[in-house]
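Here the complex is missing a single protein chain, while all its other protein chains stay put.
To keep things simple, chains are lettered A and B as they appear, and every chain counts its residues starting from 1.
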Amino acid sequence: MTHVVDPEKRAARFIALEVHESTHDRLVWGMRQNRDKSVSGVPEWEELRALASQIKEHTLTHLDHYLEEFGANATKLGTHVHWARDADEHNAVVYDVLNAHRVKSLIKSKSMLQEECGMTPYLQKRGIEVTESDLGERIQQLSDEPPSHIVVPAIHKLRTDVAALFAEKIGTDPKDADPHNLAEAMRQNARPKFMAADAGMTGANFAVAETGGFVVCTNEGNADIGASVPPLHVASIGIEKLIPRARDLGVFIRMLSRSALGSPITQYTSHFHGPRRGGELHVVLVDNTRSTRLGSPDFWHALKCIRCGACMNTCPVYRRGGGLSYGATYSGPIGVILDPGFDLSKYRELPFHSSLCGSCTEVCPVKIDISDQIYKWRRVVAAKGLLSLSKKVGMSALGTTLAHPALFHTAESVGESALEHLPRFLLYNPLNPWGKHRELPAVPKQTFRQWYLENRRKS
Amino acid sequence: MKLGLFIPCYIDAFFPEVGVATLELLERLGCSVEYPLDQTCCGQPMANSGCQDDAAATEDLFVRCFQDFDMVVGPSGSCVHHVRFHLDAMEQTPRARKVRAGTRELIEFLNDDLKVADFPWAPAFPHKVGLHDSCSAVRGLGHARPSERVNEPYFSKTRDLLSKVGGLELIEIDRPDECCGFGGSFCVTDEAVSAKMGFDRVHDFHRHGAEYIASADMSCLLHMKGVIDRLKLPMKDIHIAQILNGGPQ
Partner (left out) sequence: MSARDAILAAVRNNLPQPAVPLPEIPESERKGVKHGLGYKEHFTRLPEVPGAPDVNEPLLPYFSRQLEAMGGTSFEVADAVAARAKVAELFPDAKVVCSAVSEVPGTRRVENVGGPHELNDVDVGVVRSPLGVAEAGAVWLTQAELVVNALGVLSQHLVVLLDPAAVVETMHDAYGQIDLAASPYGVFLAGPSATGDIEGVIIHGAQGARSLTVLLLAPQASAEDLADAAT
């Protein structure tokens, strides 16, 4: 029996934690507001969006060419280029490289792709110690939870949660919940790990075909430490991260952090072109369903994503239910349209974890039609027979009733009669989810149609 | 021009006064309006669940009901958005295409097609009103500039119409166009999130002193009113058609 993620139940659990939910909603909405403020300082923003979208569409419609160009140019620089068809192959390739270099401990910066591939447990099972260096990712690693947000992975936690966690895991004072002190404790704890690591691993925000290099954007500089201290740097890069030219970076870099956090740029925008002095550089180009998605006319635009997180910041459903409610590597609206492509059965409920408000589509810097794709995934789920039985039956009954005027009018009278005459305890109970937090509407004297017949059609 | 009056299923059942206000409003503005008696629904409830097969017959009925009209007008942004953008479970005959393209939501019809300059009967509504534009209306049909598009000049078809109503004071809120949480069947399948969104939205209106929440979408109001009544907040809801037509019937 395949495990099916129930985002509604998970979201309800988070909402029940009143302080967590209200703090989360306020902070993440604050990120949306910061985005608005910084975007208002860029009058040409919509032009940039159109450019970014078109650059990505061009690249994806010529992806084979750009992958070849990137591979050739990276190799010329002395980078070792590997290719992996799926998550398993990615993990195996990474392990081979690490093993060949006798790596016993590695330190990594944020990579959604590595999370997607389940790389950390794979390596840990084979005796390699893996430490997350990004503060939010480390908090999540110590909590044994996946990240809840692409940019701020632990934003669903309160400082008191982090204080309790650090007290347990790295020996800090459980009563000190000052974020400055907590971050300082993590800095002191992580630095020796950086210095002792045999290898550093990163992801990549962009891979530039023209130059054979890649770009990693962080605020902490943890990718830079991981790349500049240990002698071995391994980067996992999804094949959709390709862009054609160095000058295209101007467009994307101007948009990424403004969309994510509302600052004009991340603190560190780091470019890697071949191994550093005294080091070795490996990149693993990963497919893992991307080429399949490329072939889907309805869904290939999701590959334009630059992982800014603006969609989750603006999403009213994400902000209330939290990122862990999606039960997947990718959460928020982008998660809703990516995850079913990895496992339709497991993530069949995600497309319904949305009110289809469309805000995500408006903030996406690369103009992915996120809301439309959420709608289209619903059709896919229904067509594959993956709707719940009650929904299937309900929709079928509704579809029949509404297709026949006489049936509809009968249903109206029955329904209204029930509302009017049934006692409250029968109307408001667990079988009626509407009534859990809302009053049902009052019943009018007559329907519009009845009024119309009386007042306009005197026959 | 012969107008077909489209009254969404839930307005027919629960809010006939909104249908009445819409009809009277259009008649007073000189339109020739008829309500086809066999209409039921636009098909959105089934379509939004991805159930194209279940939506097809209802959508076909919709097209058949309205096929002989020049245009179709209905007081619901979400239903009209569905008709224009998603009514494709049935075969797309020329007739279907014509009905779809000619369907208008009330506000956009008054603003764009009739280009109403003012209302001769001088409607008055001397109250503090919180304006709620549905997501379908703002981001779907372009009723107003969405808040995400910060660099584009602001415009709002609803505000323009409401500015012609005497004594009406529009209050501003913290999150001008955040979703109220109705979302169709979402309101029951994702009940906790939907209720919390509704709760937050009504509090935003209440905090800023709204006596009424006004919208061109009754589905949003149905949901928010449910929350208001449960919380016993001192606010009322009203459809914009009722305001323009001269107050609640």
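Brief remarks follow.
Here is the rule we use: a residue touches a chain if its C-beta (ideal position, glycine included) is under 8 Å from a C-beta of that chain, and two chains touch if they have at least 3 such contacts.
Everything quoted here is computed from the prediction, not taken from an experiment.
Looking at A:9, A:187 or A:456, the residue that reaches the missing chain in the full complex is A:187. Touch with the chain that is not drawn comes from one residue among A:13, A:169 or A:273, which is A:273.
Which of A:51, A:170 or A:453 touches the hidden chain is settled by the complete complex: it is A:51.
In the complete complex, the hidden chain is touched by one of A:121, A:171 or A:264, namely A:264. Only one residue in the set A:77, A:142 or A:407 touches the chain that does not appear here, and it is A:77.
On the side of chain A, the interface with the absent chain consists of residues 23, 27, 30-31, 37-38, 40-44, 47-48, 51, 54-55, 57-58, 60-64, 67-68, 71, 73, 77, 82-85, 89, 133-136, 139, 152-155, 157-159, 162, 179-180, 182-184, 186-187, 190-191, 194-195, 208, 211-213, 219-222, 224-225, 227-229, 239, 244, 246-251, 253-254, 261, 263-278, 281, 285, 287, 291-292, 294-295, 297, 300, using the contact rule stated above.
Operating definition for what follows: only the chains that are shown with their structure count from here on.
Put simply, the C-alpha centre of chain A and that of chain B have 32 angstrom between them. Contact residues on chain A toward chain B in their complex (touch as defined above): 7-8, 11-12, 15-16, 21, 25, 29, 36, 39-40, 42-43, 45-46, 314, 316-317, 320-321, 351-359, 361-363, 371, 375, 377-383, 387, 391-392, 395-396, 398-400, 402-405, 408, 412, 415-416, 433-434, 436-444, 446-453, 456-457.
Within the complex formed with chain A, the residues of chain B that make contact are 7, 9, 11-17, 19-20, 23, 35, 37-41, 43, 45-46, 48-58, 60-61, 86, 135, 139-140, 146-152, 175, 178-179, 181-200, 222-223, 225-227, 229-230.
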